[in-house]
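Attaching a single structure in structure tokens format; questions to follow.
Of the protein chains in this complex, one is absent; all others appear in place.
First chain written, first letter: the chains are A and B, and each begins at residue 1.
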Amino acid sequence: MTQFINLTLNGISNGAIYGIVALALVLIWRATRIVNFAQGAMLMLTTYLSSAMISGGAPYWVAVIGAVGCGLVIGAIVELVLIRRVENGPPLNAVIVTLGLLIFIEALAGMIWSSTPRSYPAAFSLQGYKVGSTTILFSPNDTFIVGMVAVVAALLGLLFTRTNLGLRLRAAAFAPEVARLLGVKVGRMFTLGWALAAGIGALAGVLVAPSTFLGPHTFDPILIFAFAAAVLGGLDSPLGALVGGLVVGLVLSYVSGYEGEALAPLAALAVLLLTLMARPTGLFSAAKERRV
Amino acid sequence: MLRVSGLTCDYGPVRALSGVDLELGEGQITAVLGANGAGKTTLLRTLSGLVRPTQGSIQFEGHELTRLRVEQIVSLGLVHVPEGRGVIAELTVEENLRLGALVRGGDGGSLADAYALFPPLERRRRQAAASLSGGERQMLSLARALLAKPRLLLLDEPSLGLAPKVVAELMATVKELAAQQRIAVLLVEQNARSALSIADRAVVLHLGKVVAKASAAELLADQGLLHHYLGY
Partner (left out) sequence: MSGAEVAGKLQPTAVTRRGRLVNLRGFAGSLAIAVVALGLLIAVSYLVGEYRDEQLARGAFYFAAILGLTVVMGYGGKISLGHGALMAVGAYTVALLVADEHWPLAGAIAASAVVAAFVGLILGAAASRLHGPYLAGATLTFAVALPQLGNRFPETLGGENGLTINPPAPPGFLGANFPPERWYAWVAGIGAAVVLFFVLNFKRSVYGLLLRACRDDEVAAALAGIPVGRIQTFGFMVSAACAGVAGGLLTVVLQLAQPGAFPLELSLSLFAVAVIGGLGSLWGAVWGAALIVLLPNWSHDVANSLSLSGNVAYSMPLLIYGVLLTVAMLVWPSGIQGALRRVGRLGRRFASERLIRKQPLTEQGSS
């Protein structure tokens, strides 16, 4: 029973990360109809930059804000320089470009910082809370992670539904041509969408790095799990991304706990394929039949 | 206020518009008629900047539009309501309207005025635009355009798919608004009679060329012309 509770708590904490990265993927998908396979690599890069800031003497919170800032800039640059050219072409070109970017960023990180994973500090204690005489698998840092994810998700929600900028972003995403005719600078909105997604990813990176360690390839599983979560929730649905993240986090946690960590990616594959077979548009999508 | 000269537009090897000349005065309603493929929609898309012309010039209130971007053209007061109405289905009625008001920054019309003009919209203000009927969508797109304080309104087949009674109401509304708010209107229609019933002048396009330019009354009277180019 304790194991089940521990696994559940662990799943919630991991699920928050998968959910927020899935949210970044959904953001980009809604705006530009592209799956950003380089999302994991981009958040790895910003986490490395943040780590460099800490090594340079910056305090933790400054480095976190720095990471998000770098994310915003990197996201904007990627959209302007690379993605802009493939936004309107066949979807396969965009897939290949983001894959090329993934390969490039991971190689670049390997070159600059070597492939040996390094540690990244946590904001709060990683020691599990004590309930009576047992220590559960949920630490103050986990509370921080779940809390941050909830706050960021809520802020994004407010941005999109309550502000004029958010309205313009949504208009550009749903109907770019009509939005242009209403004076919305659609290109700028796409750049902003990518910047926001990269910024969110950067935050996820610094939140999860203490447990996964920081290496060029340590965030690859996060991309995979976040993708499965996004597809499960529906690539069009931000709420779906968060819920999907939670579900994937829980499923993977139970599988890892009862069957072994090595089976986690296989479980993610199973979730992905089941979703694509049974309900391709995802749990929360307004079942508009989309070609998968 | 609008002067189009020698407008030519190619889609690859296909010439969609060929040397189109057009003039519009303030508050005038001009109907643009023609069969399918005549170039009517291309004309509007070229005016609003979605398509770049191969040749020619578009003078609007002293600005040369062929060199401007779509967003700049819109902010000058040229508002294009596209084919199919361009209602953003995923947003609510109110959000669609807000987008219209945002075109002019803070100077857009007020939503209250829009609701006063089109009461059905107020009843459905928080519903997704996808749930609106054809006639209501037309109201929405028109209201949204008006909130952008246009000087020139481009309407692409507003009567498409609407019942005759609704079309009649729509045309009456357009005429009233054009007169009240001194808005020039370029009205593209396949339904020639309803367009001509409110227009001051008319232009007939055929295979990208202007084949007739006259006052609406003259054109209504010329059965031969209407029959030849429009099929009835």
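Operating definition for what follows: contacts are C-beta pairs under 8 Å (C-beta built on N, C-alpha and C of every residue); 3 or more make two chains touch, one makes a residue touch a chain.
Please read all numbers here as calculations on a predicted model, not as lab measurements.
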| item | value |
| --- | --- |
| Chains shown that the absent chain touches, full complex | A |
| Among A:5, A:82 or A:239, residue touching the chain not depicted | A:82 |
| Among A:102, A:137, A:195 or A:209, the residue in touch with the chain that has been omitted | A:102 |
| Candidates A:62, A:126 or A:273 - the one touching the absent chain | A:273 |
| Residues belonging to subunit A that touch the chain removed from view | 34-35, 37, 82, 85-86, 91-97, 99-108, 110-115, 216-217, 220-221, 223-224, 227-228, 231, 259-260, 262-266, 268-269, 272-273, 276-277, 280, 291-292 |
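Here is the rule we go by: only the chains that are shown with their structure count from here on.
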| item | value |
| --- | --- |
| For subunit A paired with subunit B, centre-to-centre distance based on mean C-alpha positions, whole Å | 43 |
| Interfacial residue positions of subunit B with respect to subunit A in the complex | 48, 50, 70-71, 74-75, 79-80, 82, 86, 88-91, 95, 98-100, 102-103, 144, 148 |
| For the subunit A and subunit B complex, residues of the former touching the latter | 164, 167-168, 170-171, 174-175, 177-185 |
